[in-house]
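Just one protein chain is left out here, and the rest sit where they should.
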Amino acid sequence: MQRRKLATADDFFFSGLNIGKITSNSVGSSVTPVNVAQISGLNTLGISLARIDYAANGGLNPPHTHPRATEILVVLEGTLYVGFVTSNPDNRLIAEVLNKGDVFVFPVGLVHFQFNPGKSKAVAIAALSSQDPGVITIANAVFGSDPSINPDVLSKAFKLDKSMVKSLQSKF
Amino acid sequence: MQRRKLATADDFFFSGLNIGKITSNSVGSSVTPVNVAQISGLNTLGISLARIDYAANGGLNPPHTHPRATEILVVLEGTLYVGFVTSNPDNRLIAEVLNKGDVFVFPVGLVHFQFNPGKSKAVAIAALSSQDPGVITIANAVFGSDPSINPDVLSKAFKLDKSMVKSLQSKF
Amino acid sequence: MQRRKLATADDFFFSGLNIGKITSNSVGSSVTPVNVAQISGLNTLGISLARIDYAANGGLNPPHTHPRATEILVVLEGTLYVGFVTSNPDNRLIAEVLNKGDVFVFPVGLVHFQFNPGKSKAVAIAALSSQDPGVITIANAVFGSDPSINPDVLSKAFKLDKSMVKSLQSKF
Amino acid sequence: MQRRKLATADDFFFSGLNIGKITSNSVGSSVTPVNVAQISGLNTLGISLARIDYAANGGLNPPHTHPRATEILVVLEGTLYVGFVTSNPDNRLIAEVLNKGDVFVFPVGLVHFQFNPGKSKAVAIAALSSQDPGVITIANAVFGSDPSINPDVLSKAFKLDKSMVKSLQSKF
Amino acid sequence: MQRRKLATADDFFFSGLNIGKITSNSVGSSVTPVNVAQISGLNTLGISLARIDYAANGGLNPPHTHPRATEILVVLEGTLYVGFVTSNPDNRLIAEVLNKGDVFVFPVGLVHFQFNPGKSKAVAIAALSSQDPGVITIANAVFGSDPSINPDVLSKAFKLDKSMVKSLQSKF
Partner (left out) sequence: MQRRKLATADDFFFSGLNIGKITSNSVGSSVTPVNVAQISGLNTLGISLARIDYAANGGLNPPHTHPRATEILVVLEGTLYVGFVTSNPDNRLIAEVLNKGDVFVFPVGLVHFQFNPGKSKAVAIAALSSQDPGVITIANAVFGSDPSINPDVLSKAFKLDKSMVKSLQSKF
């Protein structure tokens, strides 16, 4: 039998959320997660954080879902056009332009995004209602899975011809 | 104060799941839901059913998620190529060809689909771990929301030029 | 430390639910479960399936409960007289005759049964709101436990004389 | 809109659990429940109590289940032979003779009973893991439902001839 | 791989709740817990018990919280002045004097206490809605932590001068 190891402050601590990752990638955004993978003491506690950085002039946290969490986001810096889409059959877009200090909620499992239309960078802190919320970037899951989804499926689902689907699959 | 009305068998009953809806639509499939909207007695009980019909030669239940439920599906008739994609960063496709009597699980919130590659129609029964699971058809939520998502967002997310995005948005 | 093993399609797959087990037993029914014991990927996901076969002329899934699940059942073939009994003090029987395509709900923990009054066999698919719902066949739990419940208990509870209780206990 | 009414001590209070109900009934026991029906402040809090009185020489709390709760019982006075039966397929009886100050657990949904084999009365306090645990007395649910379960069902399930079933149904 | 060990009655049994621990300590009370640490079979079942003994003339179960459980208490013997305090901003004291057979509820996480104003000892049984409810005695957590909380914090929070805080810290 293993000896019980007492918890210490390190098990509840993370450092560095004041500094964003670089955003010079294809979508112009980066996420710094602080969940149970970074703070082991979060296990079973049902909450986590993330910092999101958005490049100026179009930085995008592309349409995605969290399969196990609601998200609440606060803008620390800059401007964000954000939104989520309700379930079938209505698929209503609930969107808003957020400025510094504005807060928005993305209910569990719904497709949502944040986009920086401004001329300077933007920064947000997001809290999620799970210690292990998961992230599914829609375009990557659909067009960039490993192995690829049969192009017949995606061609019919997205009303794209098959060559277009294959071209998209090669990009992700 | 309202008088309490006693529950009757009607509150736990639904009829007609032996007959599928027609599948002559753009994706070649139809879903008949049996959840709390159809059976009021399911309220708070955490389960529901659906029948899915797939046209021959490519009937597709297109990539979608259930924001509040895991799904377990059994094939009653025909053949289905099914799959789901795991979360970031791996986005692994877990897929299988199912025949009559085969069962497959789609964990909560993950993108999944069923496709009928066969020459005859296919039928499945799905059970979902919520009385109100919700359905998000990815293509419709992304390209068919009301109002539309800003094309700049979708162009960058899906690596499509903006005219293509607008053309897709006009189709959904 | 063990290496993490990646999940594969096999972890989410089960085959053979198109074929029922034989029903030539004392009650004239058989259950083919598809829960976490058959599909390991169901763990923690809160759902499972079962196929139930009923012999013609009286095949019975005898009064039982699921200690951890609500059940929703759809008839694939034949006719079933089904019912559940509400809690004390009313003990109301909520019953219905189901035909092909009919659906019925048995709320968590309540005593319920299905009986085939027809001249041909019947088949149903049941979904349960737990990956490990458990089954308690009332007669077996009460009269067939190992070791036996003290006959004084059962005699008083069921208003049967003790010799009758012992006779019943010898049959289960 | 209704005015919010402030909670008071009365919403969290119940009086009289020191006095048992009379046990001169067919089973020789009585239950005094203290759940959300008696204490409105228990709503959503997931716990309740009951006092159980057992007549001398065979007082019985007959085999029953709680569809939504685990029970933990402490004997205040007297001796109790108690037990529960595990799920299919084993149906193991887990039983014990309890004396004053002894505690026993009956896991959620399992069939259980308490029986007073002693020459003096017995008293117990039970706690249940729901504010609305429900009680299903097996014999009453099975043989005493309103309306009656079809005797063919009970005859086959309990291996009793039909006249015996009808006789039992007339007693409950 | 380990062999599965079958559960026995011992896994659901505890003995000795008829006898209280001595109450000759600084607060004049003692608690005998019966939770998952004493009964392993309680694991995941969401309930536990405790016996509390109160010395005559001021025996006190001092202000404390259960971070993971609601408590429902019944007085077996004596008289208790009990209460809990609601959350900010109202901090209303909901209090009652309980006699033998009286029941009171302390909602999850709220500060509560029981005090014996009577000339004879008092005894209560408490049930808690967790198999591992936890106990935080306020004075001990605040003034008796190991290591001590910075006296500046406690001085400002409790409007006590620092020497008083240090004096208190030395007592706990």
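Letters A, B, C, D and E mark the chains as written, and numbering starts fresh at 1 in each.
FYI, contacts are C-beta pairs under 8 Å (C-beta built on N, C-alpha and C of every residue); 3 or more make two chains touch, one makes a residue touch a chain.
In this text, all values refer to a predicted model and were calculated from it rather than measured experimentally.
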| item | value |
| --- | --- |
| Visible contact partners (per top-of-document touch definition) of the missing chain | A, E |
| Touch list for subunit E against the chain that is not drawn | 26-28, 58, 60, 62-63, 65-68, 81, 83, 85, 87-88, 90-93, 95, 107-111, 113, 115, 117, 134-150, 152-154, 156-160, 168, 171-172 |
| Sites on subunit A contacted by the missing partner chain, in the whole complex | 6-9, 12-19, 34, 39, 41-42, 45-49, 69-72, 74-76, 86, 92, 94-96, 100-108, 125, 127-129 |
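As a convention for this text, only the chains that are shown with their structure count from here on.
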| item | value |
| --- | --- |
| Path length in steps (a step moves to a chain that is touched) from subunit B to subunit E | 3 |
| Equivalent of D-E within the choices C-D, A-B or B-C, defined by over half of its residue contact pairs recurring | B-C |
| Inter-chain centre distance, subunit A versus subunit C - centres from mean C-alpha coordinates, in Å | 43 |
| Multi-partner residues of subunit C (each touching 2 or more other chains) | 92, 95, 107-108 |
| Topology of the chain contact graph, where touching chains are joined (line, ring, star, complete, other) | line |
| Touching pairs - complete list by chain label | A-B, B-C, C-D, D-E |
